[in-house]
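Heads up, one of the protein chains got dropped from this complex, but the rest are sitting where they should.
Let's turn to chain A:
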Amino acid sequence: MNAFPAYTSVPARRTLATPQAAVRPSVRETAFVGSKSLQPPPKPQKGVFPHGVREYVSRAFAEENSVSGIEKSMIEEKLKEIINDASTHGIMNTLDWDNHPLPQHIIQQELVSSSPRHERSPWQETASLSLNLDATHNAFANATTSNKKRKSFETDPVQNDNGDESTPPWRKAAKKNGFEDRITFANQAAAERMEKRMRKFHGGKLDESSKLPATLEKRRQRFETGKAGHPSPFSPRDATPASDIPEGPVVGTCQDLEKGYLRLTEPPRPETVRPLPVLRKTLDLLKMKWKNENNYSYICDQFKSLRQDLTVQHIKNDFTVVAYEIHARIALEKGDLGEYNQCQTQLRALYKQKLGGHPAEFLAYRILYFIYTCSRTDMNDVLADLTPTDKTQPSVKHALEVRSSLALGNYHKFFQLYLDTPNMGAYIMDMFVVRERLAALATMCRAYKQDVKIRFLTEELGFESDQECVQFLCENGAPQQLFEEKDDGVRFLTAKVGSIFETAKAAAFR
């Protein structure tokens, strides 16, 4: 598919922009929202400089900050450039003006650019300093849109050639003018990573069309997702794995609604990842397909790829919750515990972020699940985390009553609860209802002498019909002679059962 031309310049621009932005996603976002919405160039904003900027300017001209050998006109020039830059990128209010290097210091640094460190920054050719400043200034003056401004960097032979992107511009000791020497305080490694990532995203096949609304939308969304809750893409944790794993979110460009799941072994390519609007449509499609076709292996595969797309794009919002909830419910319905548990774990963390959804419903499932697994440690942990509000939720209350009825051996109450389970809890209860029936039978057969009516067992053990009850008894080893036909119905000779159900119970709980 024909792609998004202006991106070619975006990587260059971003890398060169104060890489501080890398650790401050909000800055990044505003910067690009600003450029994409094509706000009029800096001029109109000039009148309303924030306080920080005014302070900065006054500091620049303050006597105590003057540096010998740098003239006031040079400082003026530089200042204009810095402020223009900030304004066009919309970081006027977000830039840390208090700690921003003063223009004279920047100029000074340019002048003394002889340390090896500077080799990385191609743009400080001392000799042509004033010329450079002029050039940049002119570039700005002429620029009507930020896109054009980016263009100004494309004149660089290295970058012009899309095919040659494997060599970052700063690796080449190209003669380069610019104002990015402000980077002096920046983290070069971060900038490199950022650049690397950008290259990955765009794969070098972008051309001119970035003003198309769709593209803009996509781009906006990219930065939104970047912001969505990953405070620091460069946290130390991320730094440990292989360095070529992209640290930030991928931004998908894929428009297909359906996509099979494939485990990632390398960074995902944007053209195979679906952005949020597409995923929303995907979810609707999957819901419909599940209703109509009920093909679990297909649905599960699709959901896994959907989850993967959400993950690589760092999308964590109400939609994420909905997607996981639906997958969890479907997995539950189909008894796919592995998938269900994965979703449940994710949901737990997502609920903690307060993204909406149905925390009570899934808390109830969790409790029921721990009843199923008989894990007292986990159960204790769940109980410890319960809040008074949780306990008032009908589904949680039900699950807790199920738990306590089983703990006390109150099969009577348990099977009543079983027949009245909210949501999809019955799918979990189905998993342990058989063994609880056996346990109840073992108890009853020990306690009731002579016989009981089948009707009584049917009611106590939550069977649908007497027939189902008899079938269950037979399947679990009750021989024919234990049933006795009487005037008022069939009776079960509990006194002669012996250890049939005791054995079956032991086997069921193992």
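Going forward, contacts are C-beta pairs under 8 Å (C-beta built on N, C-alpha and C of every residue); 3 or more make two chains touch, one makes a residue touch a chain; residues count from 1.
Keep this in mind: contacts and distances are computed from a predicted model.
For the omitted chain of this complex, the UniProt record lists the protein as "Protein CSN12 homolog", which is one of "Ribosomal RNA-processing protein 42", "Protein CSN12 homolog", "Exosome complex component MTR3-like Protein" or "Coatomer subunit zeta". Contact with the undisplayed chain is limited, among A:Ala86, A:Val251, A:Leu310 or A:Ile454, to A:Leu310.
Residue A:Glu266 is the one among A:Glu266, A:Glu464 or A:Glu485 that touches the chain not shown. Across the entire complex, the residue among A:Tyr298, A:Tyr448 or A:Phe483 in touch with the chain not shown is A:Tyr448.
Residue in contact with the omitted chain (choice from A:Thr282, A:Gln346, A:Thr458 or A:Asn476): A:Gln346. Considering the complete assembly, chain A touches the hidden chain via residues 229-230, 233, 235, 237-238, 241, 245, 247-249, 263-268, 304, 307-308, 310-312, 314-316, 320, 342, 345-346, 348-350, 352-353, 376-377, 379-381, 383-384, 404, 407-413, 442-444, 446-453, 456, 459-460.
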